[in-house]
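Below is one structure, written out as structure tokens; the observations come after it.
On to chain A.
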Amino acid sequence: MPLVKNGEITPDPWTHIADGEDAPLDAPIIVSTDRWNAERASLVHRNAPIGIRLRNDQLPDELGEDLYRFGVVAIEFPAFKDGRAYTQARLLRERYRFTGEVRAFGDVLRDQLLFMQRCGIDAFEIRKLADAEAFRSTIGEISVFFQPAADDRRPVTALRNRAVASWAY
Partner candidate 1 sequence: MTYKILTANRLDDGLVVYLGGAGWTANIDAAQQAHDDNAAAALDYRGKQAAMRNEVADPYLIDLDDEQPVRWRETIRANGPTVRADLGYQADKRI
Partner candidate 2 sequence: MYRYDEFDHTVVRERVVQFREQVGRRLAGEITEDEFKPLRLMNGLYLQLHAYMLRVAIPYGTLSSRQMRTLAHIARAYDKGYGHFTTRQNIQYNWPKLVDVPDLLDELAKVEMHALQTSGNCIRNVTADPYAGVAAGEVEDPRIYAEIIRQWSTLHPEFTFLPRKFKIALTGTDTDRAAVKLHDIGIAIIRDENGAIGFRIDVGGGQGRTPIIAQTIRDFLPKQDLLPYLEAILRVYNMLGRRDNIYKARIKILVQSEGLERFTELVEEEFTHLKGGAVELPQAELDRIRAYFAAPRYETLDNGSKELESARQADEEFAAWVKTNVDTHKQPGYAIVNISLKPVGGIPGDASAEEMEAVADLADRYSFGEIRVTHEQNLTLPSVQQSELFSLWLGLKIHGLATANIGHAGDIIACPGLDYCNLANARSIPVAQAISRKFENIRRQHDIGRLTINISGCINACGHHHVGNIGLLGVEKNGEEFYQITLGGRADENAEIGRIVGPAFSYDDVPGAVETVVETYLQQREDNDESFVDAYARLGATPFKEALYATR
């Protein structure tokens, strides 16, 4: 499944490891919170980077300070209609100031990519190759935003009043 990061399809350095699956010692892996909690002592001492996979009913604060050990937090869209991961992403970025990779996986489709990116998701495991290839053009389809989110796009309120302020001088 193609991974899109920085606007293009790139090789994925990370591997999702299922619970019960053997974890390679020297490669970057993403594990579930159950596994992290069960094997924390050994996982903490890995040489290679570690990432965490949240279920979409989990809140980032469950990770506590451990959050900052992770190179990637993977959040799930079990169905594209299930929008909980948008909140998870915003909390990671805006509340917890997480600066690692926030990655979307699951039912990740073209028409939700801009919403995801605005919420602070910066890596996308995209189901369909055509959607992955269309990433840049999809993100560019809407250029005006009515509310602040986790991205650095300026919402209209900032743009409008900057304009007003500038001719007050």
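Basically, a residue touches a chain if its C-beta (ideal position, glycine included) is under 8 Å from a C-beta of that chain, and two chains touch if they have at least 3 such contacts; residues count from 1.
Behind the choice of candidates: all candidates are chains of the complex that A comes from, given by their letters.
No experiment lies behind these values; they were computed from the predicted model shown.
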item: Complex member in contact with chain A (any copy), out of 1 or 2; value: 2
item: Touching residues (chain side chain A, partner candidate 2) in the complex; value: 57, 59, 80-84, 86-87, 90, 95, 109, 111-112, 114-116, 118-119, 130, 141-149, 156-161, 164-165
